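In this view, the complex is presented without one of its protein chains, the others remaining in place.
== subunit A ==
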């Protein structure tokens, strides 16, 4: 039996196609996923992300506990800022990718993926034992609504007096939105400017309606997980279970920069990651653009001259490029003459550096 978010009735009333995602019943799309994708690129989209996990660390050693538990240097994070980081095991394998917000001197919020947050909470509790900190999984108490797209600031500004102009990318600010207490975070997973609003469960439905009403004149559309996936793929953002997994280190995924060896003290996975940091990974994560119209999908082999040289991790038709795109792990050195075996037919692909899509910075 799938779990539901506080917004399930809203999704049903909007005619959403619901799907099981990581044990949660989530909206896949409300109508056309292409229209939702385009709305986020051109105006704004509204996402229910209440399936994500929120784990709080509170106490005088919260920062030090996170420095030990994660690969990042979180005690150095300024209050109000956020950081993309990872939790790895002793062998350096990625258990999850995370965003950590520093809410106060003594308080951090770790946002984990729906499929992993129970595991992450358990690890954080275990790894924090030697520190003066309280770890609490409050995922059941929080809903998360994201407004993403170039018009998102204008839309949100109609509902809050918070200083959105002063809110930087990867920063979070507690304030009222439509009269409800929210953490307003300038983060997202679409490649666009946008905000993620963490609110108490009971505020989710009224806040959703307020945002829909405020966004209507700006072209805001509710957007489901299908468009979220094509948006993040165009933006070259990794998805746990596709581009990231426990058999890969952050270096394998080309994300070695998130590992902060120069932070004070030991951290879980340090020695394993030290051993691989200067090595040449056998494969690297690249972008593929199909010359034809058939779509490379997760798990399809990448080939060169008929030999397998890699594997597709995510693929979809790209609205922004007008051609199918994919992320794939490909043998180092195999840069040209690539194809993807799409159900027996070797479809030619051009290798490109990620991301496929980058928004124009204002």
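To be clear about the criterion, contacts are C-beta pairs under 8 Å (C-beta built on N, C-alpha and C of every residue); 3 or more make two chains touch, one makes a residue touch a chain; residues count from 1.
We take it that contacts and distances are computed from a predicted model.
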Per UniProt, the name of the complex member that is left out, chosen from "Extracellular solute-binding protein", "Succinate--CoA ligase [ADP-forming] subunit alpha", "Glycine cleavage system H protein" or "Sodium:proton antiporter": "Glycine cleavage system H protein"
Touch with the omitted chain, as defined above, among A:128, A:226 or A:313: A:226
Sole residue of A:180, A:297 or A:359 that reaches the chain not shown, by the stated touch rule: A:297
Among A:133, A:239, A:316 or A:354, residue touching the chain not depicted: A:316
Positions on subunit A contacted by the hidden chain, ascending: 17, 28-29, 32-34, 226, 229-230, 293-295, 297, 316-317, 324, 343
